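Chains shown are a subset, placed as in the full complex.
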Amino acid sequence: MIKEPGSKVVDKNTLPIPTDVYREMGLSDEEYKKVVGVLGRHPTYTEVGMYAVMWSEHCGYKYSRPVLRLFKKYKEALDGEGLENAGVIDIGDGLGIVMKMETHNHPSAVEPFQGAATGVGGILRDIFTMGARPIACLNSLRFGSLDDPHNKYLFENVVAGIAHYGNCVGVPTIGGEVVFDECYSGNCLVNAMSAGIIKTDEIASACAKGVGNAVLYVGSRTGCDGIHGATFASVELGPDSESRRPNVQIGDPFQEKLLIEATLEALKTGCVVGIQDMGAAGITCGSCETAAKGRSGMEIDVLKVPRRQEGMTPYEVMLSESQERMLAIVEKGKEDEVASVFKKWGLSAVVIGHVIDSDLVRVFEGDQLVAEIPAKSLADDAPTYYLETEEPDYLAEVRDFDLSKIPEPKDYNEALEKLLASPSIASKEWVYRQYDHMVQTNTAIMPGSDAAALRIRGTKKAIALVADCNGRYCYLDPFVGAQIAVAEAARNLACVGAKALGVTDCVSFGNPEKPQVFWQFKRAIEGMSEACEAFGTPVVSGNVSFYNETPVSAIYPTPVVGMLGLIEDTEKHCTSEFKHDGDVIALLSGKRAASDTDSDSAVCAANDLGGTEYLKVMHNVVAGTPPALDMDAEKRLHAALIEVIKEGYISSAHDCSDGGLALAVTESAIYGNLGAEISVTSDCGASVALFGEAQSRVVVSLPPDMLGEMREIVDKHNVACTILGKVHGDRLKIAVNGVNVIDKPVERVAKIWKNAIPDRMEGRV
Amino acid sequence: MKFGVVVFPGSNCDQDAYYAVRDVLKQPVEYIWHQDNDLKGSDCVILPGGFSYGDYLRTGAVARFSPVMEAVQQHAAKGGYVIGICNGFQILCEAHLLPGALVANTGLKFICKYVNLRPENLNTPWTHKCNEGQALRIPIAHQGGNYTCDPETLQQIEDNGQVILRYCDERGVVSAEANPNGSLNNIAGIINEKGNVAGMMPHPERAVEKILGSDDGVAILRSVIEWAG
Amino acid sequence: MAKVKVYVTLKPTLLDAQGRVVMTALENLGHTNVENVRIGKYIEVEVADNGRNINEQMDEICRNLLSNPVIENYRYEVTE
């Protein structure tokens, strides 16, 4: 099939591609000019399509790359064998964890079930394509209010799609988050995260090397699914997005399960030089990225690609985003050995081309050359734009909002119940019940605690995983908000006894071509990278999603942090529910300054109502500044917490996040089905003490006779310990400055908290 | 006792069952590929949970025709022990090695959670290590675990003591509230007339270590080992 | 080459959980005049002529694989 370089077909192509055609594909006039410059001629239709998709923000990161460099600097600064740069986090014993998070926002908005399902499939392929066995899935979700039937429909089907895919492939879905806010109406966020385990000396490469080596196409046949899905993800969802529906991709989790087993088995043959999944931009991405990485060229014949539909053009084959496909570079002569592994698992595996001594990706249709492109120009040379930034107008206004104007509620019980009924705070059991979170029999901490944990077979260790972000904070201050996302994730890990090791992120924003949106993006990434350095947690992978806005609404900046932590001894972990009547309840808080000795001030500070769930739910106000964050105090708190858990001094730990101290205590009581009697002193209003969201605080419970031991440790770390009361009976009683403000049976508050989401979903409210 | 764990395309609890037998019960165990018709001398064959063939068309409908199932049929006919867990239970029903069928949960949704199970007939290879009135804490994870059959069959299996496990509350009381999926008579597990073939929707292999929440599943697997002696 | 349309329905004696759910949803949407909904499968099969009697073959296929006699009934139409 091989033709001499520069075969006629391409050479003859001197006709320009019509302006409206490449624009419709998403290429700007300048970018088209750049393509012509690279090729030294006008591109073919196939070629222009390949450039359009590879140079889209989704694949080419043409807008975000300059900002994302912030993450790289720190990673490269780290010494060690550079595992982090390969996206692997070392957990000792020769083992590493691979993790990544990715959005499927736009596909999910169009077809929630398949959109979410294929999101899970895509992220799983990112994991096992490195040779790692997927051991966990998480997901971070954002929807508009559940009072709107369409949002309900999206929520229902996104969760069903995640369950459908994750449950079938047999990877436990062990955690995540769900938040509801009007700003996500019409812009739901669906972030799928996965983690895999790998022997650190068995990491697979994604390079196409070795002239003559075969290019093996593996997995599902190619159809017209999601053609231009990648560019689709890089344009605003307009009213015409309905008409883009042919872009929907259908997932086949059964096929994926076979692909996981077969790929891991094939890699063991040692004959696979490189391997990459084919997700966004399909074969185009798979071929040019592996070739560019391997500094080689590649020749493939689209006629050899297994098809699901008849009459597909080379353009369609190269751009199809059909799911459950991989591209493997296999040692010459070993094709059959490798293919037989895939065939054993019932997967098709065919040679569609080979590596050539050149820097070109050459695509043939039979003996016709239809594309001839320098691999690097597609993979690495996407134009980079340094977009303008401008501080958004709304900020001054929200900052100047006078929080002291907020009246105290008449009835604090009512306030508590309103918060418990708020879907963002309410129990997420409705969600995680639908996920198999136990398969693979490693789940030591199930969904429902601050973080989930998996024991690592063959060691005493366990890993803990979380996903966190408070979009409202990021809206009020993207820099601090992003820092808090990192801090809360690490705090959630510390609450189960895990030390934070590494981060993956998945950040969603509006249209980056708007300076005020790009300012939010830049500030958030700056905040996140600073916090990650402070916690010593490199960002090993990530994903950016822009254009999460409709003509009528834009989302809050939502930089979601996925974090991995390590528990040295699985037996020595901690969970968030109260365990024994009579246990002491205490609040551990990182003192705001190392010198600060007044522990009460740790309970609350004047402006702690800023950006709280309380303000939103009770007063429908989103204003103020997010609670202050003292990174050093936060770190000392985590160190102390991890140590007291390791020593086995405490019975439970739960951090104060959305809803503040009152919610933390209430949740621990509900999970443990035990009452609590606490009293706090506060120099600010009771609402601040109860519902303020001051950072660096964790509610713990412990046997009275452990108090001394625990104090020693927390003092050592200069962490404040305030005794709040005790676990007792079956009522929740909270007093502020000696006045009883909350007194309710745990059973009642539990009911409200547990039923909030199911009742809405089943139309009972 | 030698165990064999069948691996169908789409099985995903095969390794869990394998580890439970090897690491916790300390019994010899091997995987059996669905294309083989040799059970490698297994005394007890486990059809594991998962989504064999993606659960497409009907759960267990396609796996039933795997070559290995002929060997399983013969093994069962000779009185050999066979247990189907979750998807394995569904396969055994499709293969008519067990009566009845499993249809969609009445709630239609997938449910993953710990449930309580009351062992019914304690005089079987699968339950004799359990205690009267005890409530076993074992997880379920399925979307189609709703056991159904015609009234005559139901009468029969009840009369013959072929119902070995029922969904109950933590006190061992069988009630409608304790029925997670709509199964007739809260049925969670049954055996064939001879008792050598068992099927259950809950996952005993997931409940064999305290660190994972419960080790009540050991009773089930120990039972068959000691019964065979 | 025959095109066969196969209809697989749940036995009338069995509760159709999915049908129930759809029906309540319809009522909530105001379609209060919908009195029953039963959900089954519609399967299109293309069979090349191989000399064997098509009905005989389809019965076998339907009985063994496409339906489960314990819970379902089947029916099919052979068209060209």
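Should a chain be cited, it is by its letter among A, B and C, assigned in written order, with residues numbered from 1 in that chain.
Quick note on the criterion: a residue touches a chain if its C-beta (ideal position, glycine included) is under 8 Å from a C-beta of that chain, and two chains touch if they have at least 3 such contacts.
This structure is a prediction, so every number in the text was calculated from the model and none was measured.
Colleague: Let me make sure I understand: only one instance per chain type is drawn. What is the full copy number of each type in the complex?
Modeller: Full-assembly copy numbers, per this file: A x1, B x1, C x2.
Just so it is clear, only the chains that are shown with their structure count from here on.
Colleague: Rounded to the nearest whole Å, what is the centre-to-centre distance of chain A and chain C, using the mean of the C-alpha atoms as each centre?
Modeller: About 41 Å separates the centre of chain A from that of chain C.
Colleague: Averaging over Cα atoms per chain, report the distance between chain A and chain B in Å.
Modeller: 36
Colleague: From the C-alpha centre of chain B to that of chain C, how far is it in Å?
Modeller: 29
Colleague: Mind pulling the chain A residues that touch 2 or more other chains?
Modeller: In chain A, no residue touches two or more other chains.
Colleague: Mark out which residues of chain C touch at least two other chains, giving numbers and ranges.
Modeller: Within chain C, no residue touches at least two other chains.
Colleague: Would you pull the chain C residues touching chain B in the complex into a rising list?
Modeller: 10, 13-15, 17-18, 21, 41, 64-66, 68, 70-71
Colleague: Which of the residues in chain B end up touching chain C in this complex?
Modeller: Listed in rising order, the residues are 57-58, 61-62, 65, 93-94, 100-101, 103-108, 146, 148-150, 182.
Colleague: Mind pulling up the chain B residues that touch chain A in the complex?
Modeller: 9-10, 12-13, 15-16, 19-20, 49-51, 53-56, 109-113, 139, 141, 143, 203, 205-206, 208-209, 211-213
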